[in-house]
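My structure is below; once you've seen it, I'll send some questions.
Omission of a single protein chain aside, the complex is shown with its protein chains in their original locations.
Up next, chain A:
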Amino acid sequence: MDRNNCRRQVAAMKQSLFDQGLLDEQFIQLEELQDDANPNFVEEIVTLYYRDSSRLISNLEQTLERNPLDFNKLDTIMHQFKGSSSSIGAKKVKAESSLIREYCRTGNAEGCRKSYQQMKKEYVALRKKLENYFQLARQAGPLERACRPK
């Protein structure tokens, strides 16, 4: 019953990510788009997200270092970052991003910096968790195939 075991573990891990509020239903939408033509679609999307958003992270950190803080610039980058994060269903990252944008609107530099630290923590933690998830999912394989450790 290895196959079932694997699949159960994958399901449990996924459920846990949802229970912790790390992912939202957009992630499910992405999984529904996965098919024979793109069997690793979700993993590819998440990989692309982390690759592209790392540039945004650099921009964010550069912007946050400056004094006085350019709130408009920060908000523009955050708009992009939030949209991208939302598209993969990164619920907490998205929520923290909204918070930063609020602080931008009210011109609260300390709020921005503190929220950013929190957001980055969530962002990094999610990456690790998703890496583990995809690794396990690959082992479980699509439903028809047996569970084989790679």
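A few points about this structure:
In the analysis below, a contact is a pair of C-beta atoms (placed from the backbone, for glycine too) under 8 Å apart; a residue touches a chain by one contact, two chains touch by 3 or more; residues count from 1.
What we mean here is this: contacts and distances are computed from a predicted model.
The unshown chain of the complex is recorded in UniProt as "Response regulatory domain-containing protein", chosen from "Neutral amino acid transporter 9", "Chloride channel protein", "Response regulatory domain-containing protein" or "F-box/LRR-repeat protein 4-like". Only one of A:59, A:86 or A:108 touches the chain withheld from this view, namely A:86. Annotation: of A:22, A:45 or A:69, A:45 touches the absent chain (contact as defined above).
On the side of chain A, the interface with the absent chain consists of residues 26, 29-30, 32-33, 35, 37-38, 41, 44-45, 48-49, 52, 79-80, 82-84, 86-88, using the contact rule stated above.
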